[in-house]
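Have a look at this one.
All protein chains of the complex are present and in place, except for one that has been dropped.
Think of it as A, B and C in the order they're written, each chain with its own count starting at 1.
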Amino acid sequence: MSFNTFGRLFRFTTWGESHGLALGAVVDGCPPGLALTEADIQPLLDRRRPGQSKFTTQRQEPDQVRILSGTFEGRTTGTPISLMIENTDQRSKDYGEIAQVYRPGHADYAYDAKYGFRDYRGGGRSSARETAARVAAGAVARLVIPEVAITAWVAEIGGDAIDPDAFDAAEIGNNPFFCPDPAAAQRWEKIVDEARRAGSSVGAVVECVATGVPAGWGAPLYAKLDSELAAAMMSINAVKGIEIGDGFAAARLTGEQNADPMRPQGEHGPQFLANHAGGIAGGISTGQPVRVRVAFKPTSSILTPVETVNRAGESAEVRTKGRHDPCVGIRGVPVVEAMMALVLADQKLLQRGQCG
Amino acid sequence: MSFNTFGRLFRFTTWGESHGLALGAVVDGCPPGLALTEADIQPLLDRRRPGQSKFTTQRQEPDQVRILSGTFEGRTTGTPISLMIENTDQRSKDYGEIAQVYRPGHADYAYDAKYGFRDYRGGGRSSARETAARVAAGAVARLVIPEVAITAWVAEIGGDAIDPDAFDAAEIGNNPFFCPDPAAAQRWEKIVDEARRAGSSVGAVVECVATGVPAGWGAPLYAKLDSELAAAMMSINAVKGIEIGDGFAAARLTGEQNADPMRPQGEHGPQFLANHAGGIAGGISTGQPVRVRVAFKPTSSILTPVETVNRAGESAEVRTKGRHDPCVGIRGVPVVEAMMALVLADQKLLQRGQCG
Amino acid sequence: MSFNTFGRLFRFTTWGESHGLALGAVVDGCPPGLALTEADIQPLLDRRRPGQSKFTTQRQEPDQVRILSGTFEGRTTGTPISLMIENTDQRSKDYGEIAQVYRPGHADYAYDAKYGFRDYRGGGRSSARETAARVAAGAVARLVIPEVAITAWVAEIGGDAIDPDAFDAAEIGNNPFFCPDPAAAQRWEKIVDEARRAGSSVGAVVECVATGVPAGWGAPLYAKLDSELAAAMMSINAVKGIEIGDGFAAARLTGEQNADPMRPQGEHGPQFLANHAGGIAGGISTGQPVRVRVAFKPTSSILTPVETVNRAGESAEVRTKGRHDPCVGIRGVPVVEAMMALVLADQKLLQRGQCG
Partner (left out) sequence: MSFNTFGRLFRFTTWGESHGLALGAVVDGCPPGLALTEADIQPLLDRRRPGQSKFTTQRQEPDQVRILSGTFEGRTTGTPISLMIENTDQRSKDYGEIAQVYRPGHADYAYDAKYGFRDYRGGGRSSARETAARVAAGAVARLVIPEVAITAWVAEIGGDAIDPDAFDAAEIGNNPFFCPDPAAAQRWEKIVDEARRAGSSVGAVVECVATGVPAGWGAPLYAKLDSELAAAMMSINAVKGIEIGDGFAAARLTGEQNADPMRPQGEHGPQFLANHAGGIAGGISTGQPVRVRVAFKPTSSILTPVETVNRAGESAEVRTKGRHDPCVGIRGVPVVEAMMALVLADQKLLQRGQCG
C-alpha cells in the first residue's frame, strides 16, 4: 500500500483529478490468461456513471474506459493493466469561486494545509470522480474471483431504512437508488428529491455481501480480512463508518446472543446457524457470506450558506451552486462492490501464495 | 503493511503466541535521539495487564518488557527496536480440550481452514495476548508525537452508555472500566459482574480522541488518515465496527446538520464550530481533535454450551471454562490508544518525508 | 516495491508494452509545489529516443510525453503524476515470426514458462521500450533533488575502454556514444558500425556519478543506498552486473589500499582523500560522489542463426531481422541516470521522514 496504491499482490494505483484530462488505474499483479476486454469493465462503470437520474449529479461523463496495456489477444498477460477514462465535461467555471474559499466539510482546507496549494477545480484529487478508476479496477478484480458473487445495495437513506423482511435482490436494479425494498425506494424518491430541490443533501448506509468466499482467506493480524476491508471502504470519499457483520450492534449483545453455532453438513465445512461475525473470525474468512456495512455522510456541497474562512484566513461564506449528488451514498454502491472485489482478489492470491 | 507488520515509515512487526515462550514487537523506522527506556513502556503495559480486577481475566502475567536493541545510552539510535515480553502463566492444561473442538466465534475453524492446523493453546496467535506487543510498540510511537495527547475510554458496556454531559476525563483512571462517567461506572460494575458470574460476556464501545494533531497529516487516497485508523482499529481482536467522527450517525444527518463551519482565529488555522468530521477531511487531518469509536463484540468464551463441530467434522458442544475477560472491550482501551499513536507517528513521518 | 513499482516514498509504477497503444508511468509521493511541465521531461526522453543515429535501433518514435494528472498551474500538487507516451511505430509484422519460436537470450521462453503465454510483439513488456517510462519518471525525480548533479557515460564498448586520463565531461554530448573520451568515441564508431553491419551486437559498461548527495541518505540494512541502487540498475533490461565505487576491483585490494582517509575541511564535513567506496559506507551516503558502474550485455537480437526450440518444444533456428540496437548499452546512459535520480529522490524523502 502506498499513497495512491491499494493491495499487496493484486494491487492497483489510481491517478487523476476531477477536472484534469483523464483519470485511470494501473492494475498490477493480475493473474495471466483471464479473458478481459473493455466490455468486461464498461457495464460496471455505467452503473456508477453520473447524470443517469435526477437523484445524482448532472455532470455528463460517458466514462468510456480504454485498456492501454496488459492484455494480448483479449487475455491478461500478467503485466500491468493500464485503464484510462477521459474527462469530457469539465465545467471549471462552476468552481472558480471556491479557489479562494474553503468549503467546510470538503478537503479544501486540509489539502492546502498539507500541500501548500491545491487543484481546486471540482475538488481535484479529492473528488469522488476518482472512484470511477476504482470501479474499473474492481471489474478486473472480479475476474480473479469467479467463485465469489458480490452484491451491494443502499440500506438506509436519511435515516429511513429498508425493511429487512422486504429484501428482494432482484429489485436492486429496478430503481435509481440500488434499493432492494420497493416500498423504501418509493419513500426515498421523496426524501432525495426534496433534498435536491432544497440544495441540501442526505446521508446513506450501503450494505455489501460477498458469497462464495471460501474459508481461509485473510491473515492475522495486520492483514486481517476485516482490517483490509475497513481500510478499503474507509478510503472511499464521504465514508465515516464501517461495520463487519453485526458491527456496533454486536457491542450490545451477550456472548450467547452473538454466538454463531456450527453443525456438521458434509464435506463443505460446517453449517453455521447464524452469521453475527459477518463471515470473518480472527481476520480469516469462515466460508460464510462476508457482510459489510458502510456509512456515507451527506455531501457537504449545499446551497445553504455556511460560515467559513478564505485562504487569507478571513471570514467568508460559501454555498455550492455547482452540480452535485444530493445523496453520494447512492453512487457509492458500485464503488463498495469494487472495493470488496479488490480486497478479495488480493486475499485470494495471498492465500495461494503462502499456503499453496 | 505485511501480514504481521503495520505502518509505512514508522512500522512495527509483532510476533508471539498466547502460550509460547514470549511475544514481542520490532519497531522500525523510529527517529533517532528520542529518550527511551523500559520505564517509558512499562506503565502503558501495566494499564493493559490482566488480572488487575475481577472484571478482567485472572491470568497472571507481569508483562515485563525488555528492550533488546535500538537504543544506546538511553536514546533511540534510528535502528530497529526489539521489544520482548516473556510469558509466565501459560496454563496449557486449561485449553487442552479445545484442541479438537472448534469454539464458535473464535478463530479456531478459520485458522485450521487456512493453515491446516493451529496452535490451539489459548488461541495461539489469535489470542488477545498479542495486543501487549502493540501497547509496547505504541509507547514508542507516543515519543514520536509529543505534540499529540491521546485519551481513550469505554463509552458503552452491554448497551449501557455514558452520559456525555457527565464526561470527566479525570475519572477514567478511577475505576476498573476506564469510564469517564462515575455513575455509569457504578452501573457497569453490576453488568460486568453478573456476566462474569454467569460465565457470560458483554460487548463494549471504546472512544478515542487525539488532540494536538496538526492539519496536514494523512494522504489521498489509500493512505487516508481515516483509512489507516480503520485498518488499525479493525486489526484489534474482537473489533467489529469503526466510526470516524459522527460515523453512522452522520448518515442520518443532512448536509446542513453535518457541516463543520469555520471562523478566523489568528495564526493557528481556523476555529471550527463543530467536529462532525472527527478531525479528518479528504483523508487529511484538519487540526481538530481526531475522534474514533470502536465496537468490541462480547468474547465468545462463555460457559453456556454452544453447538459446534470438531476437527473430524462431527457434532460437538463446547463451553469455555478457562480464564477469560467478561468484557474484552475494557482492556481494549490501552490498545486503541496504542493503535492511534502508531498510526499518527507514521503519518507524521510520512508528511515530513513528502512535504518537508 | 511491487512487480512494476519501484521506490518507497517517492515511487513510480510503469506500464505498457513495446507494441501496445502507449506506455507510461505513475509517479506517486512527489513533493508538492515543484515547477513541472512536459518541457522538463521531453529533453531527457529525447536523449534516449531511438533512431537518432545509425548506432541505435531505426524504430522511429517521437516519444512525446503528456502529463495527465498531478500538476496544476504548472506545479506538482503532491498527488499522482500520470505520464503517457503513445507508441506510433509499431511494425508488428517484423515480429510475427517470433510468435512461435523462443529467441535465446530474450525473455521469450521465461515469460511463457511463467505466464503460459506472452505478448510477442517486439518483446512485449520485456522490451527495452519500457525504459522510456523510467526516463520520464526520472525527469520528475531530478526536480526533487536539485542539490544533486547526475552524469552518466559509456566507459567501455566491446571491451574497449575509455582512457580515464582523457575524461572530459563536455565531450559526452558531442558523439552518439555518450563517450567522454573523443579518441575512444572514434574507435567505437568502427566497433559498433561493424557489429551493426554484421547483424551482430556488442556489450558496454556505463558509469554514473552523482555529486552533491549530502551525507546521511540511505539506511541500514535492507534499504541501503547501495542495495537500492543495485536493485534499480539491475532492473534495467540487459544489465548483468553492478559495481559501487571500486566494485570487483576492491576485492583485489588490501585494507590499506582500499582506505578512504579523511581530513578536516571546515564546516562541510571531512575532506576524503580517496573514494574507493563510491560515496557510500554502511549503506549510507558519506557526502562523496556516488559512483556506480553497470554492465550491459550485447543484445541477443542478432542476424546469425541460433539453435533454439519453438513453443511446441521442437528444434528450431532463429535470426533477428527486425530493427534493433547493435549496442543497447548506449541508450542505457539516460536510463541509468534516471534510475540514479529515482533512487536518490526516494532516499532524500525517507531521510527527511525519519530524521527530520
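Everything that follows uses one rule, which is that contacts are C-beta pairs under 8 Å (C-beta built on N, C-alpha and C of every residue); 3 or more make two chains touch, one makes a residue touch a chain.
For clarity, every value in this text was computed on a predicted model and none was experimentally measured.
Shown as candidates are C:73, C:165 or C:307; the residue that touches the absent chain is C:307.
Between the chain not shown and the residues C:18, C:56 or C:227, the one that touches is C:227.
Considering the complete assembly, chain A touches the hidden chain via residues 9, 29-32, 78-79, 220, 349-350, 352-356. Residues of chain C that touch the chain left out of the display are 1-6, 8, 14, 102, 104-111, 113-116, 125-126, 130, 156, 158-159, 195, 200-205, 214-224, 226-235, 237, 239-248, 250-264, 269-270, 273, 276-278, 280-287, 295-302, 304, 306-309, 313-315, 329, 351, 355.
Seen from chain B, the chain kept out of the figure touches residues 2-5, 11, 13-17, 20-24, 26, 28-29, 32-33, 66, 68-70, 72, 75, 77-82, 84, 114-119, 121, 124-125.
Operating definition for what follows: only the chains that are shown with their structure count from here on.
Of all chains present, the one whose mean CA position sits nearest the global mean of protein CA atoms is A.
The centroid of the Cα atoms in chain A and the matching centroid in chain C are 39 Å apart. Along chain C, residues 29, 32, 78-79 each make contact with two or more other chains.
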